[in-house]
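The structure's right below; bear with me while I get my questions together.
One protein chain is absent from this view; the other protein chains keep their places.
Chain lettering (A, B, C and D) follows the sequence in which the chains are written, and residue indices restart at 1 in each chain.
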Amino acid sequence: MITGTGITKIFKQRGSVLGAREVPALRGVDFAVAKGGAVSFIGESGSGKTTLGRIVAGLETHDAGEIVIDGVPMSTLSHRRRQPYFRRIQLIHQDPYSALNPTRTIHQTLEAPLRLRARQAGRPRSWVDGRAAELLAMVGIDPGYVLPRYPHQLSGGMRQRVVIARALTMDPEVLVADEAVSMIDVSLRLGILALLKDLRERLGVGVLFITHDIATARYIGDDGELYVLYRGQVVERGATEKIISDPVHPYTQSLLSAIPVLHGLERPGAERVVPREMQREGEPDGGCLFARRCPFSTERCENEMPVLGRDGGPEQEAGQEGGQEYACFHPRRRSVIPVGVGE
Amino acid sequence: MTVIVNPEGAISPGAVPAGTTRATLRRNFWRGVWRVLRRKPSRMAGVGIVVLFAVIGVAGPLLYPAQLPRDDNALYAPPSLAHPFGTDFEGTDVLALVVTGARYVLLTGLATAVITVALGTLIGLVAGFHRGRWDTLLMRLTDMNLAIPGLPLLLVLSTVWKFESPLEMGLVLGVLGWGGIARAVRSQTLSLRERGFIEAARGLGLPTRHIIGRELLPSMAPYIAMNMLIAVTGAVYAQVGLFFLGVLPFESNNWGVMLNLAVFNGGALTTPAALPYLLAPLIAILLLTLGIVLIVDAMDEIFNPRLREE
Amino acid sequence: MTAHTAARHTAAPGVRIRDLTVVYKTPAGELPAVRGVDLALAPGTITGVVGESGSGKSTLALSLLNAVQPPGRIAAGSVEIDGLGDVLTLRGEDLRRTRGRQVGYVFQAAQNSLNPLKTIGKQLLDLGRSHDVEDLRGLVRDAKDLLARMGMDGARVLDSYQHELSGGMRQRVGIMLALVLNAKVVVLDEPTTALDMITQATILRIIREVHEERALTTLVITHDVGAVAEVADSLAVMYGGRVVEHGPVTEVLGSARHPYTQGLIRAIPRLSGDLSLARALPGRPPTLGTLPTQGCVFRERCERRMEVCETDEPMSVTQDGRTVACHAADRHLTLVKRKEEFV
Amino acid sequence: MTHAVPGRPRLGAVARKIGGHLGRGLAMIWVVATISFVIIREIPGDPVLGQYESLIQKGMSPEQAERATAVLYGFLPTGNLWQQYVGYMGSLLHLDLGRSLSTPGVEVTTLIGHAARWTVLPVLAGTLLSFLLGVTMGVYAAIKRSGKLGDVLALSGSLLHGVPVYVIGLLLTAIFATLWPIMPSGGPVDVEFVPGFNAGYIGSLVHHAVLPVVTYTLASYGGWILAMKSNVVAVLGDDFILAAELRGLRRGFVFRYLARNAILPLFTILALSIGMLFGGSIFIEEIFNYPGLGLLLVNSISSRDYALMGGTFLVITVGIVVANIAADLLYTAIDPRVRSGGAA
Partner (left out) sequence: GTTGTTDTAQRGGGVYTTIDGSKQINASAPINPFNPVGSVFSGYNGMALAWPKNDPTDPNQFYPAIARSWSISPDRSEVVIRLQPNARWSDGVPVTSEDVRVSIGLAYTQGGTAYALDPKAAGAAADIQVVDPKTIRVTQGANRSSTFLANLLSTVVVPAHVFGKLLPANFWQTLKVAQHGQGAAAEKAKSQITGLAENVIAFDPGHDVSAGPFVLERVNPGAALLTRNPYFYARQNIVPDKVKLLNYTGNEQIWNYLIAGRLDNAPFTSVPTAVLDRIRDAKGSEVIKGYSPVAVSLAFNQSHKPYDNVHVRRAIAYLIDRAQVTKIASPEGGTPAVTTSGIHAKAARAWLGDAFDSLNQYRVSPAKADAELKAAGMTKRGGHWTLPDGSPWKVRIHVPASFSDWVAAAKSITSQLGDHGIDASVVTAADYTLYLGELADGKYDLGFWLIGLGPSPYNIFQRLYGQANGWQMFGGRLRHVAPGTEGNWMGGPEKADAGAAGTVDPGELTSKLNFASHDEQQRIVGVLAKVANEQLPVVQLWDYVNTQFVNTSRYTAFPPDDDESLRLSSGVWMQLGMIKKAEKGQA
């Protein structure tokens, strides 16, 4: 079980001509990933998804907030003592090409962490080879074929599976999958998503799934939770299916509206929401972060910042219905997602 | 196609494939190297030249008596069958001098290369990997190293320090010359560091030793190997040049001394008589450079598994 | 007043690709990346081409400008554009003039298609001079109009360097440069890859709108079926260098005939629908080296594989405006075409 | 629905950047000055004795030699190392490098100033020449890289890059000054011509500079061609070149895009190598007896002219430091990516 409370990250861009510019990448994000659970983060480019994933995986420090792993607050531990905890959280990179060392065979790639594991657990060396094959079989590839090969000899899907297998060598509790399928061929995407789901179910591994394509979040598990990030802030959160079917925040709605419609199979949603402007770098804070782009923003939005799950506007129907929370003064359900032709 | 001829499914799942043991990998590596070299005849020539020099460096002095024979009546003799490159000022065979003098030159070159590359790589790696304060400190040091003009400093140093053994000489040349490599290795490290596989290794909690030794270094191997070879030529060049200028004290015979004596004692630039004496070490230097240049050409392919196996 | 404004309202040209074969020279010999492709782009329509990585989409697109880069070579076929004739026979200056002026090309990863050392405006002027535009002021005006049309401040963009623009902005600049000389045929190679959902939706909308305003014949190439479905009128599906299915987009998506198209559609993560029906395609997409030299390229991953698929390449059959190349799809047709040039 | 573009660099930021460079440069110069001070004071050897014996060696009578060297005693540095250091640093602040020992009574700065003239001229000419030649050939080698010509060009580059500069210098002297003496074998200009802007003087200047400049050129040409080739190959692989072609840009424009992007990184190397060559010209100046900084350093070392040695070494180093700063600033000036602080 991993929980994060108030995770804040501010990048200081040094050397910039504008002097030390502060880029708030995360603004007090709370989340929890349970054993075997599935939590997805969606958001536009630059919304802070990757940063969050890296913080959770212990690859990046944060400026405020607390991460608690198995009940142990990480801020109380020294850097050294933290290591074993973070080892239980493994990051799966977006790019399976760069995630594997091109100069090492798959066998070598898997062997190193397994050795470490064997040493920790006092297992014999022979265990390593067996385990490598076992893990590869678990992620659905033929160890005999894959082990002696170099990454360039494998397809993208196979590579991503190897990456997952490598993450599994540490018997992780949580896998952080950052855009794990966006660089994989369409025909193979579902395979990886199914694998992650399968791992959740079989091994009880929690998955923190990061994507800008909400549709994929469904496939990690319909029992999952979805967080919508916008400029470092969670603007909406709830059960995945619930948010997809009943998004409340206009930003979530624009994200969902942006999903292309498969004409011929689907019709566009009746109330597609299109943001008024494009995202801009270095926008000033103050008020609702989305106000400038929001088609429904009012003066209040410009000046006051809505807080997740607390501020319901006049149109609020159910502030926290089914655990769904949002940060908006004017929440309203809109049917934005495409509807299947047959339905 | 691939070395490991292994059509899909030929090996039953679960079995540990034979092709993964270290020995096999090593064998495959060398086979790959061989393949890369064979792709162009020039590379084979390069290897041939470098091997030849290596043999000369190791076994050269054994080919001749400790006291090289002199022919008192054949000072600066022209090339002949007995003396392919003629003789020197006291009638010693020039070829014998080149052969016996190679060890000093090559040893210095090698020592320099090892020290430059080791220092440069280490500093670059540490700076790039740890970033932060270490990086700043080490990079200032590197800037300094780069800003201090090597040859002039060597001239100044040569009056204080007696470079009595080739290793000492190599040490000095190496200590003066690591800056460029350090800077390049650092920037490579910085960019590799952002690559997923390094981050993954860190996430897996693999020891830094492993990350640097097994993940970072092999990725930089072609670069490092290339620099190493280039450092050898650079060191030979600098060292022979210093001997040629006459600013380096010398005790034993080597190519630079030959150049110096040929030009300043024999008048090789003035009359053709001592020309073979001058040309022999020059040709040796050129040949060594050529060999190394030809091999450098293959480095990328040798260390990149994809190019190697193609 | 100038040629390019006068030409604005001429009719969109049609494009006919016939029996196009493009080969790449590899250590294993010359291998076809595009093989025997027949494709007609109806005047004034948007044709989408989808296919996975390596299916030959970019190669096909480059062929339209006779710009296949070495070690590639157009081995056979013709590309007829109304009013231009066969582009593949053009050489030298004629070819250069065609590019940009008659056929606009928006580059794959348009983010990198701009010279980093020159402002956009200067690059625009270079373009104008290269095509002997006399009224450069008019050109700049047109460019500003186009940029404004796409929601940007033209003057500032023209004064910017590439690195000062975001990905979505660069993409739009790329589109502007393709259109500013009033080209009537526009090829867009992966116009939305690496953009997030909302930006992608915006770009797609712009493509559609500009297409209609300027009466273009447009070819959109992408690996994302959704993106194509959103904008295209007709859809061609590529696999292993062949167009395996082609027809109006709603029909191809609504009732796919080729097993690959069917599998592909099933493999797309959707926002709604039954999760259990979704399935990845088994196997992996072919690369040049693993393409079978005879028989159907898709057979290894095909669930409707037959014996004839091993030996004979299915011929494209056109019926009711739809083209399919599959033995299983047109079992009643006995026309079998054997191709052995590349065996 | 307008879209803003991020702002341009501000003047203050550029000034800060320059300031930072200067600060670091000064720190570096201080360190180098200290190092050179320490090394140089530790050099063994007595300048008076050396001068005396070498005059005798040249055939002067002992009495004469004694008379000629007696004056040198007055120029020997006095005081302990620390006092000398403080004095040295103090006078450095006034840009005073002290007085020469081997040319008694003459300011070191004067000597260095005279020598620098002779170094700058051929170094600049040689570097620019080799730069132009190497860059042009590099483009050619890159474009023809799969052909024989490309191979030959690249190999010639590698070889020339690998061949020591003194080998080139020696061979050139042997051929053009000895075997076929059409070039003067040393010195910077024939003394018979009245210095100034007249044909004879300039002609003689050029005539004497030909061999050194050609040597410089040949020696650094290899580096340029190799660097340019690899840059061009890299840029050729960049999408924007293909994009420019696909937009139907004239070959000239495409070529300019290519060249400018490929040359850009070389400009900094150019600045650096001009800095470097001040020190690296020792061999050339020695071989052609060209009275530049390198030769000055060599001579000062053998005559144990402490002040001159330290001064020359320092000036050479400062040249490099300045070149470093210039290279950085140059890069900032010509690369818009760096200029505005964005990611390159």
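Details
Everything below uses one rule, namely that contacts are C-beta pairs under 8 Å (C-beta built on N, C-alpha and C of every residue); 3 or more make two chains touch, one makes a residue touch a chain.
From a predicted model like this one, the values you see are computed outputs, not experimental measurements.
In the whole complex the chain that is left out makes contact with B, D.
Listed residues D:24, D:114, D:145 or D:256: the one in touch with the omitted chain is D:114.
Within the complete assembly, D:304 is the residue of D:161, D:304 or D:337 that touches the hidden chain. In the complete complex, the hidden chain is touched by one of B:29, B:89 or B:223, namely B:89.
Seen from subunit D, the chain kept out of the figure touches residues 43-47, 49-51, 53-64, 66-72, 74-75, 99, 102-106, 110-111, 114-115, 118, 177-178, 181, 185-192, 194-195, 289, 291, 299, 301-304. Listed for subunit B, the residues touching the missing chain in the whole complex are 67, 70, 72, 75-76, 89-90, 158-159, 246-252, 260-261, 263-267, 269-271, 273-274.
Everything that follows uses one rule, which is that only the chains that are shown with their structure count from here on.
The geometric centre of subunit A is 48 Å away from that of subunit B, both derived from CA atoms. Here the CA centre of subunit B is 26 Å from the CA centre of subunit D.
Multi-chain contact residues, meaning those touching two or more other chains, occur in subunit A at positions 278, 281.
Multi-chain contact residues, meaning those touching two or more other chains, do not occur anywhere in subunit B. Residues 2, 4, 6, 8-17, 19-20, 25, 195-197, 199-207, 210, 214-215, 218-219, 221, 303-306, 309 of subunit B touch subunit A in their complex. Every residue of subunit D that touches subunit C in the complex is listed here, in rising order: 1-6, 238-240, 242-251, 253, 257, 260-261, 264, 334-337, 340, 342-344.
Here subunit B touches subunit D in the complex through residues 42, 140, 143-144, 146-153, 155-157, 159-160, 233, 237, 240-241, 244-245, 247, 259, 263, 268-270, 278, 282, 285-286, 289-290, 292-293, 296-297, going by the rule given at the top.
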